[in-house]
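Before anything else, here's the structure in question.
With one protein chain removed, the remaining protein chains of the complex are shown where they sit.
Then we have subunit A:
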Amino acid sequence: MTDAEVIGHRDGEVDPAPSPRFVRACFAVLFAAAAGLTVSVRLTMPVGSIANTEPGFWPFWVALLTTLLLGFAQVRPAILLDRAEAITGAEARGLALALPVLLLAVPALGQLGVATTTAFVTLYWCKAVVGSSWRTSVVTAAAASAGILVIFLYLLDVPFPAGTLTGF
């Protein structure tokens, strides 16, 4: 149980109920993925036998059992919906704002280096995702990224590769 779950279930607050159709669709996708993996392992890896296990032995049986579990869940709506929560409009907007910057950070780390990327990510997060004012965002982002970089670069002496574009 996460802290968020605990907090969400107190003070009479109730997490928004998810759409059963959405939950079923997600589980159907998981089921299809697991089934696809099972078939893929069987076709692409040697599985062997109990007496002579091959590299595909373990992934095949795990994928098969997971497929069966997900298949069983498909016919038990009560299990599917247990503890499931809806993704609210506000959450979806938050995710839509947060994900691009996280994904951009991956190539940016190599190109711009760790310091520039961290400063950019924290500033964007504070302004766009959290919705702080420009002044608060700049101060928070500068303090957060500088503080964390000082810890990693100078106190812990963690070596980071320099950005290919920035040289630091």
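As a convention for this text, a contact is a pair of C-beta atoms (placed from the backbone, for glycine too) under 8 Å apart; a residue touches a chain by one contact, two chains touch by 3 or more; residues count from 1.
The rule is short, and it goes like this: contacts and distances are computed from a predicted model.
Engineer: Between "Tripartite tricarboxylate transporter permease", "Sigma-70 family RNA polymerase sigma factor", "Molybdopterin-dependent oxidoreductase" or "histidine kinase", which matches the UniProt record of the unshown chain?
Structural biologist: From the listed options "Tripartite tricarboxylate transporter permease", "Sigma-70 family RNA polymerase sigma factor", "Molybdopterin-dependent oxidoreductase" or "histidine kinase", the omitted chain resolves to "Tripartite tricarboxylate transporter permease".
Engineer: Considering the whole complex, not just the chains shown, which residues of subunit A touch the missing one?
Structural biologist: 1-7, 9-11, 13, 18, 23, 26-27, 30, 34, 37, 45, 49-59, 62-63, 65-66, 69-70, 72-73, 76-79, 81-88, 90-91, 94-95, 98-99, 102-103, 105-107, 109-110, 114, 117-118, 121-122, 125-126, 129-132, 140-141, 144-145, 148-149, 151-152, 156-161
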